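All protein chains but one are shown in place.
For clarity, chains are labelled A, B, C, D and E in written order, and residue numbers in each chain start from 1.
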Amino acid sequence: MNNSILSLSCPMPKLDFDVITLGHGSGGVLTNKLLESGVFDLLKNPILDEHHDGAIFELDGKLAFSTDSYVISPVFFPGGNIGELAINGTVNDLAMCGAIPKYLSLSFILEEGLTMTEFWEILLSIKAAAEKSGIFIVTGDTKVVERGKGDKIFINTSGVGQLHPKAAISAKRVQVGDKVIVSGNIATHGIAIMSVREGLDFETSIESDTINLNHTVEALLDTFGNDIHLFRDPTRGGVATVLNEIARDTKLGINIQQKDIPVIEEVYGACELLGLDPLYVANEGVFMAIVSAEIADDCLKKLQTFENGQNAAIIGEVVSEHPRQVVLQSRIGGKRVINMLVGEQLPRIC
Amino acid sequence: MNNSILSLSCPMPKLDFDVITLGHGSGGVLTNKLLESGVFDLLKNPILDEHHDGAIFELDGKLAFSTDSYVISPVFFPGGNIGELAINGTVNDLAMCGAIPKYLSLSFILEEGLTMTEFWEILLSIKAAAEKSGIFIVTGDTKVVERGKGDKIFINTSGVGQLHPKAAISAKRVQVGDKVIVSGNIATHGIAIMSVREGLDFETSIESDTINLNHTVEALLDTFGNDIHLFRDPTRGGVATVLNEIARDTKLGINIQQKDIPVIEEVYGACELLGLDPLYVANEGVFMAIVSAEIADDCLKKLQTFENGQNAAIIGEVVSEHPRQVVLQSRIGGKRVINMLVGEQLPRIC
Amino acid sequence: MCLAIPGKIKSIEYQYDGLVRMAKVVFGGITKEASLEMVPDAKEGDYVLVHVGVAISIVDEEEAQKTFKYLEEIGEIDELVQHSQIDASEGGTQWRN
Amino acid sequence: MCLAIPGKIKSIEYQYDGLVRMAKVVFGGITKEASLEMVPDAKEGDYVLVHVGVAISIVDEEEAQKTFKYLEEIGEIDELVQHSQIDASEGGTQWRN
Amino acid sequence: MKYLSEFRNPEIVEQYIAELHKITTKPWTIMEVCGGQTHSLVKNGILNILPKQITMVHGPGCPVCVTPLTLIDKALYLAEEKNVILCSYGDMIRVPGSKRSLLEAKANGADIRIMYSPLEAVKIAQENPTREVVFFAVGFETTAPANALSVIHAQRLGLKNYSILASHVLVPPAMEAVINDKEAKIEAFLAAGHVCTIMGMSEYEPIVEKYKIPMVVTGFEPVDLLQGILMTVRQLENGEAKLENQYSRVVKPEGNPEAQKVIAKVFRTDDREWRGIGTIPQSGWEVNEEMAAFDANKKFSVNIQKVPECADCIAGQVLKGIKKPFECSQFGKACTPLNPLGAPMVSSEGACAAYYHYSEAMEEALV
Partner (left out) sequence: MKYLSEFRNPEIVEQYIAELHKITTKPWTIMEVCGGQTHSLVKNGILNILPKQITMVHGPGCPVCVTPLTLIDKALYLAEEKNVILCSYGDMIRVPGSKRSLLEAKANGADIRIMYSPLEAVKIAQENPTREVVFFAVGFETTAPANALSVIHAQRLGLKNYSILASHVLVPPAMEAVINDKEAKIEAFLAAGHVCTIMGMSEYEPIVEKYKIPMVVTGFEPVDLLQGILMTVRQLENGEAKLENQYSRVVKPEGNPEAQKVIAKVFRTDDREWRGIGTIPQSGWEVNEEMAAFDANKKFSVNIQKVPECADCIAGQVLKGIKKPFECSQFGKACTPLNPLGAPMVSSEGACAAYYHYSEAMEEALV
């Protein structure tokens, strides 16, 4: 999305306050004023009812339910902001379950002093992301915490989706010979964030690739059904951590090829500079699929036809050797074990 | 619930860390370690799957969906802590929709430095509250923010419930003549919290009355069905604000009688001392029902048979006069308009 | 201005090396600390009027009764209002605002 | 120890009232500021080795080529590795790690 | 609660109301001086059960309302200084300064804390030895002993990081200002019970004598207020002008000598500006020379530009009872409790806020 265009077409309603204060979370006039200011009209839909305690809708059958809180710093980063992240994140988690995301809840924890223009920009991103993914935001909440007890804005989204009829997503279905696919360049999001962190900041054109993956996932399930054994989005902890979780849960080994892992050059440069390993850097617009070997190439081709899948690649496979371990073959042919991230990834001096 | 007994019977798993650090939210080893430490085993149930992106369950028909973030300070207060509050709050919001709460998501934003013993105590309360209300926590998330960017712990819960077959809860159904019932003593929770606030603290035996209301609400719906027109829990902003919201949404007037509003003496004393009005103080274990006049007395009697309903009272009625306004008749017979809370309620000098 | 309410002295202690007399004062079941420096005669059991943490006066029971006798005194009331009827509950029982 | 990587000087400016020479150095598409105080001869277009924000050496292209000629020189390699083949992409194109 | 509930007894209220209706024969305009009394009249719905002939006018007795703009700006300036913790009473922090309120400054990062008591601010100073703690000490005579005590406590503790920004105003000069204003047509006063608790009644005798105006020292509960009004109306109807004491359970004629001593230790009398009213000679207390080390005015050199008050706001006339809030062109329009243009719209005691909550809605709501 392009925020600047949206902002132009969607001016903020005229308000008699510039910043969020504690009163906006008190439940009284200010809260109602915020709710009725037109600010939240952005997100209007027939189910969203600001004045009751919850939303009512009809859904049948197997449902997926997921939650995530978003606490990113800084809130605005190259390529996006916390708003679209919060929508895409939960939409994607539902998609990773093999579900078609339907309804989202949206809950804000605002820090006293957040400016309304910042909040408005975030809301615009939320709206755009919600529309793009096709979900409805049906229930919400706004709390305000004292200055110094929050970090501008935290967002929780929880989502309900309907399981795709052909989906059979489970770690139990992963088997030896399955191929590991990543849907795009890795580490882009995490490095975009790091580029604006105090003490580390650098100039770059790297932008977060946060995007909704549900349409892509739905199309893959339409075509390949239960030949897709597992979806995972390698967010916190990166690709390495998710691969380790899969190895642990399946009790199988995983081999990956360094040369096949797609990383854009800028990201690579930043990783070199800070001493980070792209395999451990957080992603947002990327998912991993473990698919049966027979359909892996077709699946990759299909994936590559999508907006967010052009750089998709088969990076490895599931093996019976070294159970519970992930082994990387380096570009120069050496091998090493890839462990989970220990603690946080911190920039190194050496 | 009695935390001390629970704590005795439920010792915290042995851990090699005492406090939460950023690494626990990094998604890597520490996050997995926290997840696998047994700490979250407390909440185990067949649907909760820590290792995937969401929970899968079956539900049919009309569903209610609600979210709330909990940001209370202090986190531990007389009579409870943020944990049970977060469970009861969303359970109650679903109940207020006329739904039977089924599944909850649970998302933590922990501040670096939170001690594991505090976290454990909160988890114990969550477990107890979940069991008491009969809901299942099926999906979760844990984020950690830097020291000074949070306030020990914020919790979001979102919940899905199934609409009670007899429920017909809607502001549109409220009509002139309907009675306004409160389910118990008001302002107790808010004053319990204030009693431990910096600069205001006082000694008291007042305890928060936070409790799940779903069983009570379900029983009322079983018996009185669509004679119950509206439920609302007067949390932030208190009874006054909710009454104003109802008056606004229904475009009707509401009269209430000061003498009929139940407030315990300690709470009354604290309000006098700090210059607060109990009508504006937040509640947790209390709900309001707008019911048809014919069943109001029976409904009250039934309500009074419940653990959390002994002090229930009919405090007023819906009128055609003064549309959109709430008017209180004072104990001495005077009248005044009750507005929404403006800003926060702050203790007064005069 | 000047929100001040009457509370009953539950206990007295000395602070600042014995220089300052502080009391625990009970207001309808809650207890708050208040300075007794302005009311040197106040003793346990007394009702004091407390404003922003400082007791500024001892409430005089005899004078209080005058309000209830005023109408009678000015000859305008027939039945004397019973004391028992107007005395507030002091316990922790439920209070209707 | 001492993570240091080579980057290309994009531009040079003076800070601290002209006392300190600082450069924008490009590393595979990202740009970071680095002090040139240790490499007074460095000029725009040069590759410098940067460690914790300080350029500590200019990379010598001629010397760099020796590594690729080493095996040949010691007479152990038949085919000369083509320079074109081993030169890295400098643009913003996709990079496979 | 003893001494509260008896004075809220509906039956006694009824008797007083009946008596008032009985004896009132002419229209009377009475000013209740104290904002606490205003609050009680409004909160208990007393205004609409009084005889129609009685008009209650809200006096200037709201310390929050009369604190001058410049002082609020000064408090704001100090609060925004990085190393200051500014403490004050809850109702003070919503009052708008020339640019913003303390609440807004807090939202923008200033360390501002709401205290029940200035003695707690001293504790904050003790706990934060590397910070400067400033207590914004607003108040009438009632609050002066507590604010003064905080200075004495800080001195005892040897604290070098505690000071007060005093905004202390005195009731008698304000009452005289109201009486002397030609536009104000007040016929009697309910004097402020808690102020008299401290200062006693002797200050008021000369006023009653000089201006031949009835005055009853009155408490704050419904029965108190009704008795006070009854006593006042009796004087008015009888053509008397006496100083009476309705609130004798608390107010002694001599006031509280201990409190007066403490005040004298810390404060000295001086001219003072009242927001919306202007400077009234000898109408305020400043920190005296002896305690200068605890005077935020002296401790911090702050040069605050004097800013004119909002031109449309007629707060001064409202505070003197000359105009009713709804006579103000901004009332309920640009000026609401959420967005107050003048101080009387801020505090729940403020006359404009009281009227906003009361009349605006009441007129349509209460048939």
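For the reader, a short list of remarks on this structure follows.
One rule holds in what follows: contacts are C-beta pairs under 8 Å (C-beta built on N, C-alpha and C of every residue); 3 or more make two chains touch, one makes a residue touch a chain.
Just so it is clear, the structure is predicted and the values come from calculations on it, not from any experiment.
Between the chain not shown and the residues A:37, A:304 or A:329, the one that touches is A:329.
Across the interface with the omitted chain, chain A contributes residues 198-200, 253, 259, 265, 268-269, 272, 274-275, 277, 321-322, 325, 327-337, 339, 342-343, 346-350. Remark: the residues of chain D touching the chain excluded from display are 1-6, 8, 16, 19-20, 27-28, 32, 35, 37-40, 47, 49, 51-54, 56-57, 59-61, 63-64, 66-68, 70-71, 74, 76-77, 81, 85-90. Touch with the hidden chain on the side of chain B covers residues 16, 19-23, 29-30, 33, 112-113, 147-148.
Everything below uses one rule, namely that only the chains that are shown with their structure count from here on.
Looking at chain B and chain C, the chains that touch each of them are E. Relative to chain E, the chain whose mean Cα position lies farthest away is D. Compared with chain A, the chain whose C-alpha mean position is the greatest distance off is C. If you tally contacting C-beta pairs for each pair of chains, A-B comes out on top.
Here the chain at the heart of the shown protein, by mean C-alpha position, is B.
Per-chain Cα centroids separate chain D from chain E by 73 Å.
Centre-to-centre separation of chain A and chain D, using mean CA positions: 35 Å. Multi-chain contact residues of chain A, defined as those touching 2 or more other chains: 21-23, 29-30, 146, 148. In chain E, the residues touching two or more other chains are 1, 4, 34-36, 62-63, 89, 103, 116, 120, 139, 143, 338, 349.
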